[in-house]
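First the structure, in the form of structure tokens, and then the observations on it.
Entry: chain A
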Amino acid sequence: MALNLIRKLMVSSLFCFGAATASAETFVFTAIPDEDETKLVERFRGVADYLSNELNVDVRYIPVKSYAAAVSAFRNNQVQLAWFGGLSGVQARRLVPGSEAIAQGVEDQAFETYFIANTNTGIEPADELSSLEEGLQGKTFTFGSKGSTSGRLMPEFYIRETFGEQPDEFFSRVGFSGNHTRTLRLVEAGTYEVGALNFQVWEKELADGNIDTDAVQVIWRTPAYPDYQWTIRGDVNERFGEGFKQRVTEALLNLDDQALLESFPRSGFIPASNDDYEPISKTAEEIGILD
Partner candidate 1 sequence: MFQSPTVRTSFIFLAIALVGLLFADIAITASNPWRDLGNFFFGVVTPNFFSNEGLMTALLRTVSFAFVGVALGSISGFLLALVYRWLPVRILCAFVRAIHELFWALIFLQFFGFHPLTGVLAIAIPYAGIFAKVYSEILEEADPEPGRLLPPRTGVISAFLYTKIPDCWVQLRTYTAYRLECGLRSSAILGFVGLPTLGFYLESAFSQGHYSDAGAMLILFYVLIATMPLWVKPKLLPAYILGAPFFLGEGLPIVWSNVGRFFTQDIVPSPLRGEEGWAGMGAWLGDMFINQAMPGIWNTVILTQVALVATGIIALLAFPLISTHFGGPVRRTSGHVFLVIMRSTPEYILAYILLQLWGPSMLPAVVALALHNGGIIGHLIGRQSSTIRLRPDAPNGLNRYTYELVPRVYRSFLAFLFYRWEIIMRETAILGILGIYTLGFYVDSAIQNIQFDRAMVLILITASLNIGVDVLGRFIRRKLALQTMPTC
Partner candidate 2 sequence: MAGFDLSGLTASFGGERVIGPLSLKVKAGEQVALVGKSGAGKSTLMRLIHQHVNRNSSLVPQELGLVNALPVFHNVFMGQLDQHGNWYNTVTLMRPFSRDKDKVRELLKALGMAEKLWIPTASLSGGQRQRVAIARALYRSAPLLLADEPISALDGPMAHQVMQLLKDRFSASVFALHDVDMALAYCSRIVGIQDGQIALDEPAERLVASDIMSLY
């Protein structure tokens, strides 16, 4: 078996130059690493297969280690399509003139961030963030990734707006867990007392029975904002043929494989436009993430 593996590696590596030229015709996409990698790889390999069938071209999914890496790969034209968050999408479209948001999840029109707390803190859920000031002050707090919309941008915005202080002034310790699943695990374990995460990740983990509700609970929900979307480069038609962008858009909007949608989790995809994300852009400018 090992021999076989080595032989396969040899062959694939020896042809790497050939493969490099062939991959110029491969449609490559990526996604921000907002959840556990195993789940992402499984989900987006499914998407790659689906798109490959619909578009009749080779489609390849590239996993990346950070939000910025996803944006850079898109900007550098090493990927032509990406599943971005609100903020990363805005960053990417600013950097690549002509690129467009073409589809978003039904739930992404009104996305939310959940503030969660370890039950040992004794913080009780509230409707207004301001009423939690006493309970939250001086606690340890974790965001998700530095480039995340629901895990960083929106929670930071509301913390600043409500308490009038930077997060690292208001809390005793501020960390960046890396992704939403990890934020959930860290607060559940008590490594951080409070955290903020993507509400869809919370709901899905809750439905799957993966959350110890005795250890962690939701204490506040943000107002709705637009989030995730598929963004495509403006020059794909030149590379993959006339009307290619339209075909990708339609393929995404027509995606009705329930298992695949479930893995996002989204009930379906609907059309989106760059303008839908203007609020995100404004918020990011306000807290200095975007110039």
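In the analysis below, a residue touches a chain if its C-beta (ideal position, glycine included) is under 8 Å from a C-beta of that chain, and two chains touch if they have at least 3 such contacts; residues count from 1.
The candidate set was assembled so that all candidates are chains of the complex that A comes from, given by their letters.
All values reported here derive from a predicted model rather than from experimental measurement.
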Exercise for the section: Only one of these touches chain A in the complex, so go through 1 or 2 and give me its number. Expected result: 1
Fill in the blank from the handout: In the complex, the residues of chain A that touch candidate 1 are 2, 5, 9-10, 13-14, 16, 19-20, 23-24, 28, 36-38, 62, 64-69, 71-73, 75-79, 91, 95, 118, 120, 140, 145-147, 173, 175-176, 178-179, 181-182, 185-186, 189-192, 289-291
